[in-house]
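For reference, the structure discussed in these notes is given below.
A single protein chain has been omitted; all remaining protein chains appear in their positions.
The chains carry the letters A and B, assigned in the order they are written, with residues numbered from 1 in each.
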């Protein structure tokens, strides 16, 4: 939770300082924006610039929040703060490519309404790089039975509902700025998001019922819902309800299978962020190549170069563009995440010492229960029990 | 909590597949809609159909969620999943009657702005049938002192606030689709909802202070607020502030008294859903017969046949219509709830075996704490403590 606050605080700060400039500054080229550093505006453009900044800042911080899950319980808070500032940079270039009016992927006709690429693939792949660099938590793969233990199902489901509602807002809000037909696009986004997520949830429950011998494992359901939500991200305002349903089912399948696979590979991803965001994010970008169709509503979203998707009698062109976008963003993210995290590791170290990991951040950083731990002396210097 | 996720997932799925068709399909008659199965729309009507679907889907799943409270802690999850699909059907016909432009109750002039009938009476009465069919939880009425024990007052009040905010949204949003004067109706809904709920909360606290000998029992306050919110449901955009106040006071009174009564009757309704939703829902429908008045705003809500209510110098006609609606919906719900639950009981059984009930769903279904229970062997096959 502290990491999430850090995401918003330092992610917000850096997105204001340079993220918006790289992503949407008007003086840039096809690969990088330039201008509007330390966002400010005069009376003429204040409304548009500030609304866009505010909306995009939430995307930027979401991309970092995704990573926080896979770095849980063993990362130095100092290192994480530096990383949360760097991650704004990893996010903002792909954002420029797919969203800015002169972005090169956008001009090739890529479709990514609510950020499957810049948010979910960037977040999920960075999370994968981070968790592999950090190594698993101590003793994580020694006692395998503990793997699926969940602290509190009620809290987990509450969290799922909060994400669910937030997603509806994101997907509907992503059609932002298109006056006149805006509410129609928002309505279509809402319905495709609903059909995708209920289909994903059903799929998750069914998978659990089959695999776990007639038990309903909540984590399958939650991953099903979240995976289907990621799946519908790129194409929420385009997909018909039944297409949303299909995308949700496949998204839930991909997420649950990849979470299992990643656990089998002994990669320690505490909340399944790689499967949910990276794998299902790729599916989301690809699926847009199936369901796109150029009509008045696409035109209203300023998707000028969009082609007929495969489901609507088109050829493989749109699917090719989407695949290219996914690949480019994956490569960009791997290279950058590795470079920056390595740099941070060399500079200040990213993993906490074993002793502090076993004590837990609640005691080391936050003095919960009144225990005082000295980082210098590397031991507890005051405890109310003593 | 799992049940609530199931409500949304399977309720959403079935409302998309056939619920919307029965409730709002345009090819139906006065008793049942027909058309728009597997909701889809073309470019012309996409905005209206999808907005209406999205808004109504939340009503449908709310009706099912109400029931989940009274089935807590002793219902098979398989049976509940089937039930959550069936309940869409129980909801969608009354919804057609009171809301569709050719619904027979609507054309007689019934007023039910935000679903006192299709949502709260249907949910509450189904809950009553379900809890009587399930029988009380094991040992529920042996040690009476435990009845009023509340796990965490903080969580309960947090939950109340979330419901409260949600209700404001529902009531304001129910004037949906009336452009121009829409915000005026939303403002009136907000104010009547506020005066009703604060009056209901005060009433609940006063009742506790009197009945419980100068103690403030939080459950009285919570039931007071919720009961008054149900009470204002049918007439939120119509009632004057002082009428809202009165409706809230009576709603709180009815809810708290009926929750006490139901407990005295040894009907096991863990969260008081019958008193809150069924009893106060009936009051809500009736009270609309007191406060209606045909004016420009009623006209804007397309309530063409509404008459002067009793408080505005009218006769008993409007009250008669409201009473008829309440009776018809109660009978419809009892018959259907009994029929479908009996069918599910005969097919797969609705109550968990005693052993599994005592262990609790956290262990049996969700393997919380790492305990693995085998449904086939009917015993715990792995526990980390052993």
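The rule is short, and it goes like this: a contact is a pair of C-beta atoms (placed from the backbone, for glycine too) under 8 Å apart; a residue touches a chain by one contact, two chains touch by 3 or more.
Here the structure is a predicted model, which means the values were calculated and not measured.
Remark: the omitted chain is touched by one listed residue; of B:63, B:77, B:134 or B:199 this is B:199.
In the complete complex, the residue from B:36, B:106 or B:188 that touches the missing chain is B:188.
Counting over the whole complex, subunit B has residues 145-146, 148-154, 157-158, 160-161, 181, 183-184, 187-188, 190-191, 194-195, 197-199, 201-202, 205, 213-218, 221, 225, 240-242, 295-297 touching the chain that is not drawn.
On the side of subunit A, touch with the chain left out of the figure occurs at residues 1-2, 4-6, 8-10, 12-13, 16, 38-40, 43, 46-47, 50-51, 53-54, 57, 77, 81, 362, 364-370, 373-376, 382, 384.
Just so it is clear, only the chains that are shown with their structure count from here on.
Computed from the mean C-alpha positions, the centre of subunit A lies at a distance of 35 Å from the centre of subunit B.
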